[in-house]
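The structure is given below, and queries will be raised subsequently.
A single protein chain has been removed from this complex, and every other one stays in its place.
Moving on, here comes chain A:
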């Protein structure tokens, strides 16, 4: 009906703004800062500082890398030494390992490991009763037999067991200068395991880790509540279904620790199935005989 003429000129091009805020350039670029002569002095040091920081970080990175490289080289050379520093070794002649334990809960794994150790080295074992204890049964007092004094010089290791009033589990002391007392049956077992097998740490890490896990589970079995104990026993049952021993198809310190924990937590009577079979295998093994005499 109506035709309206356009009342605006659409051919005019409008400049769209493409920059909301315009900032001064932070680069000390002569081209960009020609009209900001005053602020040149302030900007340059900031940039310099940033660069410095970047350099410092790069330097630290390279130093760290060097350290890691050197450490990894050190670890590889550990093999050449018997078992690393701090761990008892018969390098300087006779080495005396002193373990103080309470007669109320004798560390059974110690006696199994001592038997295993004596197959590889010349080991002399003696036991003493400390003056802090009034009465100790003859079984414990004469655990290593009543043969008289032997000449210490003929042996590489001496294992001295002292029946004493200790609060927190057995304590091991080899060299008071290089380490503080090592507490706990598990830690002692770990030390002795490295003596038995000097290549413990450098060989299969997988095996070492699995043994460690089993040792920890053994401690749970010994000290945990009923639910935790039951869980460990179930775990045991499952693993022992697939092989005779816990780790690697042969007797390791994991089996020794677990056996000791089972004896101490009185789970032996209620053991069934694979666990029962495994316990019987252990009890039949020569190295366990001495420890069996201490099981009351």
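Here is the rule we go by: a residue touches a chain if its C-beta (ideal position, glycine included) is under 8 Å from a C-beta of that chain, and two chains touch if they have at least 3 such contacts; residues count from 1.
In the analysis below, contacts and distances are computed from a predicted model.
Between the listed names "SKP1-like protein", "Aspartate--tRNA ligase, cytoplasmic", "Ribosomal RNA-processing protein 42" or "Exosome complex component RRP4", the UniProt record for the complex's undisplayed chain reads "Aspartate--tRNA ligase, cytoplasmic". One of A:140, A:173, A:196 or A:231 touches the chain omitted from the figure, and that residue is A:173. Of the listed positions A:98, A:183, A:207 or A:268, the one in contact with the omitted chain in the full complex is A:98. From the options A:54, A:132 or A:203, the residue with contact to the chain not on display is A:132. Of the residues in chain A, those that touch the hidden partner chain are 92-94, 96, 98, 100, 128-132, 148-149, 152-153, 160, 162, 164, 173-177.
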